[in-house]
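Take a look at the following structure, please.
Note that one protein chain of the assembly has been removed; the remaining protein chains are unaltered in position.
In this document, chain identifiers A, B and C correspond to the written order of the chains, with residue numbering beginning at 1 in each.
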Amino acid sequence: MTVGLNERAKGVYVIAVTPFTDTGEVDIASIDRMVDFYEEAGVDGLTVLGQLGEAPKLTAAESRQVVERVLERLQGRLPVVVGVSAPGLAPMRELADAVMGAGAAGVMVLPPWTLRTDDQIHGFYRSVGEALGDTPFVLQDYPLTTNVQIAPGVIERIVRDVPTCVMLKHEDWPGLAKIGALRAASDAGRMRRISILCGNGGLFLPEEMERGADGAMTGFCFPEMMVGVCRLFEAGEREAAHRLFAAYLPLARYEQQQGLGLAVRKYVLAKRGVLGSAKLRAPGPALSTADVADVERLLAAQERRLAEIGA
Amino acid sequence: MTVGLNERAKGVYVIAVTPFTDTGEVDIASIDRMVDFYEEAGVDGLTVLGQLGEAPKLTAAESRQVVERVLERLQGRLPVVVGVSAPGLAPMRELADAVMGAGAAGVMVLPPWTLRTDDQIHGFYRSVGEALGDTPFVLQDYPLTTNVQIAPGVIERIVRDVPTCVMLKHEDWPGLAKIGALRAASDAGRMRRISILCGNGGLFLPEEMERGADGAMTGFCFPEMMVGVCRLFEAGEREAAHRLFAAYLPLARYEQQQGLGLAVRKYVLAKRGVLGSAKLRAPGPALSTADVADVERLLAAQERRLAEIGA
Amino acid sequence: MTVGLNERAKGVYVIAVTPFTDTGEVDIASIDRMVDFYEEAGVDGLTVLGQLGEAPKLTAAESRQVVERVLERLQGRLPVVVGVSAPGLAPMRELADAVMGAGAAGVMVLPPWTLRTDDQIHGFYRSVGEALGDTPFVLQDYPLTTNVQIAPGVIERIVRDVPTCVMLKHEDWPGLAKIGALRAASDAGRMRRISILCGNGGLFLPEEMERGADGAMTGFCFPEMMVGVCRLFEAGEREAAHRLFAAYLPLARYEQQQGLGLAVRKYVLAKRGVLGSAKLRAPGPALSTADVADVERLLAAQERRLAEIGA
Partner (left out) sequence: MTVGLNERAKGVYVIAVTPFTDTGEVDIASIDRMVDFYEEAGVDGLTVLGQLGEAPKLTAAESRQVVERVLERLQGRLPVVVGVSAPGLAPMRELADAVMGAGAAGVMVLPPWTLRTDDQIHGFYRSVGEALGDTPFVLQDYPLTTNVQIAPGVIERIVRDVPTCVMLKHEDWPGLAKIGALRAASDAGRMRRISILCGNGGLFLPEEMERGADGAMTGFCFPEMMVGVCRLFEAGEREAAHRLFAAYLPLARYEQQQGLGLAVRKYVLAKRGVLGSAKLRAPGPALSTADVADVERLLAAQERRLAEIGA
């Protein structure tokens, strides 16, 4: 059985997509292939039902089905974090209890977009901690989507007051200074040192590692890039990490477009044989002919660059 | 059995609160008393699971429980509209199908806060229409809460393209011109004449009736005011309607405070013997001593004014 | 000469409109009549170039012209506060220095809409204090317009760190609890007791006075209501204050509509002989026939209610 999520988590927790068939049904066979693909790419964990997992488009029953299938396929070989963000605490707790009972390692919670002041944000996460009981959770800090800006000092207060907050999914933009501020806070003994895994499609991963991040939690369609960068940093080969990253950057940048990016990600994952269909569930964008031409050009150029650096 | 909601709906569809016990459980006995209270006040319909019904704080199971209890108590004597707003179409349809199967007359849908352009809003409601099938629905236009501004021309397009959109819950602020624009559009034959029931705590009800609204859909703690105003307008006694309204306005204004207002509403409903507890489910505000003093002063003054006009 | 604005300011500082001719030019003759009108109504000060003074529509030269004319007409009999909000500190200081040199008592500063976290807000007002030098200023707290939510604790920090912040224009909504929290903070010695004058069109003025506000800073077209309420509170006649307020409330509520409200205000001020034209400078709304009918009905009913209470 998997151990619960804790402050020492590191490496790559890939944000899993949710596979659908062309007619919009949850695609179980593709879930299995996807789990295998991520595992073979060397990730350290999976995060399911995130924003880019199209979680809000699933019914309650489908949400549990997806989680259960992923857990079953993994058989405890890797920890699974489940997004449980909901407008109210009661439905959040209901889903969290269900998935923890099924074997998840922890859950992830996004702040509602109505929060503004420091105290409102702190108060929200204290309520979350109380509602979730013993379940360890990830604070997802994603202002580009939520419009909620969480100052480092507020994260400090949350970490101090809510012992089950064990990880930050760092997705502030720009946000490099925040990583430094949080590491300084724990170095100075003002808060526990929590795990910091970074999002934003990996677009700043090497710089984030330089500042003290523990890894990535995002869903770039070439998870081997993120695994490679994290392992090279672990091995002290920073220069090689930066070089590997640069080879993938043009595509990573393209995939990081808000909204459209998930269609790019699913297109590439389908092309790589992972997904049976590249389709997003409605409402969701689809790639145009011009978009596909961009992606194909980027894939070809990426292959050339990888060959040049011998990766 | 109740007939389905349609374009001819008028009068007062009261936004029902969701009663909780002091410990935060759904309070079934209070639901029954509340249904009776609203019915005795003379309302023409009930709307449950609205934003001010604390819908987002309920689990899926509780949501259905509340709807079923209300329907059971009413035994089809009044139509019930159910709020089914959800971040995705699949969970929205799931709840809508369940409550329509149980006897609801229609559902209500709020636009997600991420919508901006006219086409995005139109596209969203077209998807809603497709997802909901035959179920008649209410377009809830509430920019103060959603930040989504829907121009009259966009409502026109939606009404033209989505035949199951039968009612506007008008809650734009300021919004009197919108009522006039929509009535002009249907008078000119550019769109069906739909039902327009107004929200905003009834704070502009007489002016809204002057512009052609069909009534109110809001939850002011004295529904008899809204019923009285609508009936006086129906009877052509506009002057008396304005006078009745003015007697209740100081409290209506106080209850219309964002966030805190619901605590005021529940306090008064508890004081009037309708609710067993004035408590909101967490997270939610509670009245301070100073707030309660305000409300008691307002209630006393309201009673004096009502006596003066012989109401 | 007028003394500078300080923490002991109280009563009514009316938000002055900016009069324009029908062709959109600044109307000097109407400025003179308006100043006389406000003075005769018994106000304690004037605030010019506020948001509802259409300040952003004026050129730099016009802004100074308006301020100078008001100051000249007043001859120091009443203090004048000038709105100097600007996107940058340099243009803010430039205008502030000019108007203080011309005899203004103080200035008023709105936070830019991009501020979010507590520290950002605090940092902004500290920069404002530094940029303005000795000039006393009013912190304008108006989230409905700016989207910036300032927690009471942040105001505390600003008042502690910025000695020239002498007044809060309280326009949070809902915001009664904030007045209480700030009074508690100064009672407990955690901050200076600053002046709190309330906005929002006077819509909550009696309740704000109950919580410890010092008066009003808003522009309701019957300033005699605000003067009356403040004087009755000063005299301990709270009951009479509430009754006077209720007589004006239906119109005050109507005037408080965002955007349209200023056109209502100018219509009434023109009808009362104060302004030569009710016109707003473009871009700005104009009243429709239906709006005018509403206002006329409200004025007639207000007169009746005032006669009934002998005011």
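By definition in this document, a residue touches a chain if its C-beta (ideal position, glycine included) is under 8 Å from a C-beta of that chain, and two chains touch if they have at least 3 such contacts.
Only a predicted model underlies this, so the values are computations on that prediction, with no experimental measurement involved.
Student: Any idea which chains on screen the missing one touches?
Tutor: Its contacts among the visible chains are A, B, C.
Student: Among A:I28, A:L249 or A:A311, choose the residue that contacts the chain missing from this document, as touch is defined above.
Tutor: Once the missing chain is taken into account, the touching residue is A:L249.
Student: So which of A:A41, A:L260 or A:A311 would be touching the chain we can't see?
Tutor: A:L260
Student: Using the touch definition from the top, which of C:Y38, C:F124 or C:Y267 touches the missing chain?
Tutor: In the full complex, the listed residue that touches the missing chain is C:F124.
Student: Given the contact definition stated above, which residue among C:A188, C:A282 or C:A300 touches the chain not shown here?
Tutor: For the chain that is not drawn, the touching residue is C:A282.
Student: Pick out the residues on subunit B that sit against the missing chain.
Tutor: Counting only subunit B, the missing chain is touched by 116-120, 149-151, 153-154.
Student: Pick out the residues on subunit A that sit against the missing chain.
Tutor: On the subunit A side, contact with the omitted chain comes from 173-174, 176-177, 180, 203-204, 207, 210-211, 242-243, 245-246, 249-250, 253-254, 257-261, 288, 290-291, 293-294, 297, 301, 305.
Student: Identify the residues of subunit C touching the omitted chain, counting contacts across the whole complex.
Tutor: Interface with the chain not displayed, on the subunit C side: 54, 56-60, 62, 86-91, 94, 113, 123-124, 127, 281-283.
We adopt the following convention: only the chains that are shown with their structure count from here on.
Student: In graph terms, nodes being chains and edges touches, is this line, ring, star, complete or other?
Tutor: Complete.
Student: Counting C-beta pairs in contact, which chain pair ranks first?
Tutor: Answer by contact count: the chains B-C.
Student: Can you name the chain that lies farthest from subunit C, using the mean of each chain's Cα atoms as its centre?
Tutor: Farthest from subunit C by mean C-alpha position: A.
Student: Could you work out how far subunit A has to rotate to sit on subunit C, using CA atoms and steps of 5 degrees?
Tutor: About 180 degrees of rotation relates the two copies.
Student: Whole-Å distance, subunit A centre to subunit C centre, using C-alpha means?
Tutor: A distance of 47 Å separates the two centres.
Student: Just how far, in Å, is the C-alpha centre of subunit B from the one of subunit A?
Tutor: Centre separation, subunit A to subunit B: 38 Å.
Student: Counting only residues that touch at least 2 other chains, which ones in subunit C make the list?
Tutor: In subunit C, no residue touches at least two other chains, as defined above.
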